[in-house]
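Shown here: the complex without one of its protein chains, the others still in place.
Right after this comes chain A.
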C-alpha cells in the first residue's frame, strides 16, 4: 500500500491547476463507478433469487420426470430406451444465444426453441402411449428449466467478475488515486508558499543591504562635510546608477 507517495511533478501554478482538474475528474469517475457497481449488485441479487427459485423447482421437476420414466419402463418393458437412442439424428430442441445489457455489461441469455416435428410420436403406439406422452412432456419441461438455469448461472458468473473488477476500481480510486492527487496538490501548494517566502526573504535582504549601503555613503558624506572638504563631485556619466524604481 503506497504510503506518502505523490506524483513527481514540478511545482508551479500551472501544475496546480492541472492537479485540481485531475482531482475533480477522479471524483466524478469515482461516483459514476460507484453507481455502476450498485446497479450491478442489484441485478446480481435479483439473479441469485431467481436461481434459488429455479433450482428448487428443478429438483421437483426432475423427480417427476424420473418417476414418469420408471412408469413408462414398467408399462412397456425397458427396451424402448435403446430404440430411442438409436433413432437420434438431429436435435429437435435447440438453443439460441442473445445478449442482454445491464449497466454496460453484456450478459449472454439462452433461448430455447423447437426445430422440427416430433419423431417419436409413434413410440408406444400400442402400449404405454399415454405414459410416453407424459414422459415426453415432463422431460421437455425439465430441459426448458435447465436451459433457463444455465443462462441464469452464466450471467451470475459474468456479473460476479464484473462486480469484482468494478469494486476494485472504485476502491483504487477512493484509496489510492484521490489521496495521491490530494497529496500532490498539498505538496505543490506548500512548495509555492515556500517559494513565495523565499522571494519575500530575498527582497527583504536586498532592502536591508540597500539601507546599509545608503547609510554608509551618507555617513561618509557627513564625515567629509565635517572635515571641511566639500567635494562636490560632478555627476559622473560613467557612474550611471539608476535609482531603483521600487525602493
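One rule holds in what follows: a residue touches a chain if its C-beta (ideal position, glycine included) is under 8 Å from a C-beta of that chain, and two chains touch if they have at least 3 such contacts; residues count from 1.
As a working rule, contacts and distances are computed from a predicted model.
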Choices "Non-structural maintenance of chromosomes element 1 homolog", "Carboxypeptidase O", "COP9 signalosome complex subunit 6" or "V-type proton ATPase subunit" - which one is the UniProt name of the chain not shown: "V-type proton ATPase subunit"
Residue, one of A:87, A:106 or A:171, that touches the chain absent here: A:87
Listed residues A:130, A:190 or A:225, member touching the removed chain: A:130
Residue touching the undisplayed chain, where the options are A:67, A:93 or A:122: A:122
Those residues of chain A which, in the complete complex, touch the missing chain: 75, 77-79, 82-83, 86-89, 121-131
